[in-house]
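All protein chains of the complex are present and in place, except for one that has been dropped.
Chain nomenclature is as follows: A and B, assigned in order of appearance, with residue numbering initiated at 1 for each chain independently.
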Amino acid sequence: MNLGISMFFERYKKIIVAFILIVLLFALGGIIVPNFLTVEQVLFTLKLASFTALFALCQMIVIAAGGSGLDLSVGYAATLTAVLTASVMDGQNANLGAAILIALALGSAIGLANGALVSFLELPPLVVTMAMANILQGIVNAYTAGRNITGRPSPILATLAAKSTGKFPNILFILFTITVLVMIVLNKTKWGTILFGVGSNETTAYLSGINVKAVRCVVFVISGILASLTGLLLIGNMGIAFKDMASNYVMPSIAAVVVGGVSLTGGDGNYIGVILGAIFLQALTNLLIAFGLGDAGKWLAFGIVLYVLLSFYASDRRSR
Amino acid sequence: MNKNNQNSSRPALSNYVFRPEFSSLLILIVMFTITAILQENFFTLKSIVRNINAFAPLILLAMGAAVVIISGGIDLSAGSALSLFTCVLTTVMKKSDPITGVYAILVTLAVAILVGVVNGFGIGYLRIPPVIVTFATSYIWLGIGLFLRPTPGGESVEWFRIFYNPGMIEGIHPYIKQFGRVIPPALILILAACLIWFIVSKTRIGRHIYAVGSNSESAYASGINTAKVQMQACIINSIFIFLAALFFVGQNQSGDARMGDPLTLRAIASAIVGGVAISGGKGSVYFALVGALILNFVNKIIFFADISTAYQTLVSGLIVIIAIAAPVAYTLYSKE
Partner (left out) sequence: MIVLEAIGIKKNFGGVVALSNANLRCYQGRITGLLGANGSGKSTMSKIICGVYQADGGEIKYKGRTVRYRSPSEARKDGIAMVFQNLSLVADLTVWQNIVLGKEESNGIFLNNDSAKELSRKILAQLLPDLDINKKVSQLNPGEMQIVEIAKAISQNPQLLILDEPTAALEQAQVKNLFDCMRALAKEGVAMIFTSHRLWEVMEICDDVTIFRNGENVATIDFEKDEKDPEKIISYITGDTQKTKVEKKHVAVTDETILSIKNLNYGKSLKNVSFDLKKGEILGIGGLAGQGQLELMHALAGAFHSLHCDAELRGKKIKLNRPLNAIKEGIVFVPGDKQLEGLFLKRSVLFNMIFPKMGLPGHPSFIPYDEYRRECEEIVEVLSIKTPTVDVPVENLSGGNQQKVVVGKWLPFDINVLLLADPAKGIDVGAKRDLYQYIVNQVQEKNTSVILYASDNEELVEYCDRVLIMYEGQIVASLEGGDINQDTIIACSMRLR
C-alpha cells in the first residue's frame, strides 16, 4: 500500500527527524565525551527533559486549540503553587492531599482567568499570559518578600520526582503514563477530535455545533492545572521552593513543541513529537555543558544549533 | 447599495474613543498625575532630567519592539542584543585612546545591523515563527556577549559620557555642560529615534511595514518583498536598541552580558499598552513611547508610595491587561 506508507512518512516526518537528531546527538556525545553515553547519563537527561515535556504538554494543548494560543504563565503558575504548598506540606505525606487540592484550585483559577480573557474578551493569548506571568510573579515576590520559603515537599513527591527505581528515574514512569493517557484522549475520544477541529478551523467547528469559546477557555484551564501539578513535582525534585524555580522552562516548553513538529497555528497535536523535542533540547544543553565550553560557548552553540534546526523545520512554510 | 459612505469622511468621536491609543493616553494621564502627586519634587528640573534618564532605555526598546510587532514579528532577543552592544562597545574602546570611541560606535553599529539581519532573515526569509527564532538568537547574543565580557566590565573613553551627562566630562565647554543639564542626552537619543521613525514612516519602507504586518500574503501578491521588509523592521529595531546601548555605556562606563534581560518583555508590554496590535499592521510607534512612560510611572508610583517593589511586576501585568481589555470591554458594553 504505497499510498499508506508515503502518507505515514508525510505525517510523521518531523518526528522521525527529531528522533534521528537525538540519536545523532547522543552518538556525538558518546564519541567525544567520556561517560556521556552511559545508561545513567542518558536516563538523567531524560529525567531533566521530563519537566520540560510536562510544561510542553500544557503548551501543546493550548496551541492545538488554535487562535495563536500560547501559555507563557505556566512557569509562574508552577512556582506559585510550589511556594504556597511548601509550608502546607511541611515535609509530611499527610498534607499531600491538601497540597494537591490547592494546586488544582490555583491552576484552575489561573487557567480560568487566562481562558476568559482570551476566549470571551478575545484578547491575544501571548499578551494575556505574559501579563498573567507578571501578575503571578508579583504574587510570588510579595509572598516571599523578606523571608525564605520554609517547608519541604511531601516525601511521596520527592520519591516521584527526584528518586529512581533501580536506575530508572520515577518521573519517567509518570511521563509515560501521561503520554499514554494523552495520546488516547487526543486520538480516540471525541474531545481530541473536537480540540483538533477547533484548532483547524474554528468557523467550521462552530457551525458544526461546537462551543468554540468554551473549548478555547477549557484548554487554558487544563494548562493551568497541569502547570500547577508540575509545580508540585518540581518542588518534589528540588526539595525546596524558590522564586525562579520554573522560569527557565517556559521558552523551552514552546521550543519543544516546535521542534516536535507540532504546528503553532493549531489543529495538530502529537505529544510523542513534543517529548522528543524536549529530549533534544535537554540533550543538546547537556552535550554543550559536557564539552566544557563554559557559559559563553554553551549558549552560543545552543542558539546556533536551534536556529539552524528551525531553518530546516520551517522549510515547508517557505514554499509559495 | 453603499450606505456606509455617508458619514465616513467626518470622523466621529466614537471612532477615536474605541481606539486603544485613547485608553493608553487616559492611563498615562492618570499615572502621570499620581506620580506628580506622590513625588514632591516632581516638577523640578533635576527630577525631570533624572526621570528622563531612567525612562529612556525602555522607551527606546519599546519603540523598536513596536516596529517589529507592526511588521508582523516579535523580538524576544531585544534585551540580549542590548547587553551584547554594551559588551562590544566596552571591548573595542580603550580608556586611554579617545579615537577608539569612534571605532567602537562604528563597529557596534555594524553589529547592530548584523543582529537585525540575522533576526530578519529568520523571520522573513526562513519564515520561522518569530517567537521561536528570536528565542534562539537571544542565546546567540548572550553567548557572544559572555565571550566578550564574562563578567561586567570593560573600558570606556571619557567622552562617551556625552550620551548620559556631558557635565561629567572634564574640561567640557561650559555651554555644552549647561545644555546637558537642561536637555539630557537621553532625550536627544529619544528624539533621534522619533526622527528616524518619522522619516521611515513617510517612505515606502514605512508603508510596507504596515502592509506586511497586516497581511503578508496580500503584500506579496502586490509585489512587495515581504522578507526584505521584515528584515528592515528588525534592523530599525536594532538601531533603536543601539541608541539605548550608547546611553547605558555613557551612564555606566561598562558592559554587561545580562543587563538587558528584564527589558525584553517590558518593551513588548509597553508597545502593547501603547496600542500596538500583537497581530501586526496596526498601531503607532510613538504610542509605544506612551506605553513605556506608563510602565515607568507605575514603577515610580510603587516606589514613592512605599509599596514593596515586589508588586512592580504584578501591577505592570495588571496594567497590560487593563490596557488591552478596556477598548474591547467598552465596545462590547456599548453594543448592548
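Keep this in mind: a residue touches a chain if its C-beta (ideal position, glycine included) is under 8 Å from a C-beta of that chain, and two chains touch if they have at least 3 such contacts.
Nothing here was measured: the structure is a model prediction, and the numbers come from that model.
Of B:A211, B:I241, B:V273 or B:V290, it is B:A211 that touches the chain left out of the display. Interface with the hidden chain, as seen from chain B, comprises residues 1-2, 4-5, 8-9, 199, 202-204, 207, 210-211, 214-215, 217-219, 221-224, 281-282.
Where chain A meets the missing chain, the touching residues are 3, 7, 188-191, 193-194, 196-197, 200-201, 203-211, 267.
As a convention for this text, only the chains that are shown with their structure count from here on.
We define each chain's centre as the mean of its Cα atoms; on that basis chain A and chain B are separated by 31 Å.
Listing the residues of chain B that touch chain A in their complex gives 74, 76, 122, 125-129, 131-133, 135-147, 150, 220, 265, 268-269, 272, 277-279, 308-318, 320-321, 324-325, 328-329, 332. Those residues of chain A whose C-beta lies close enough to touch chain B in the complex are 68, 70, 117, 121-124, 126-128, 130-139, 141-142, 144-145, 251, 254-255, 258, 264, 294-304, 306-307, 310-311, 313-314, 317-318, 320.
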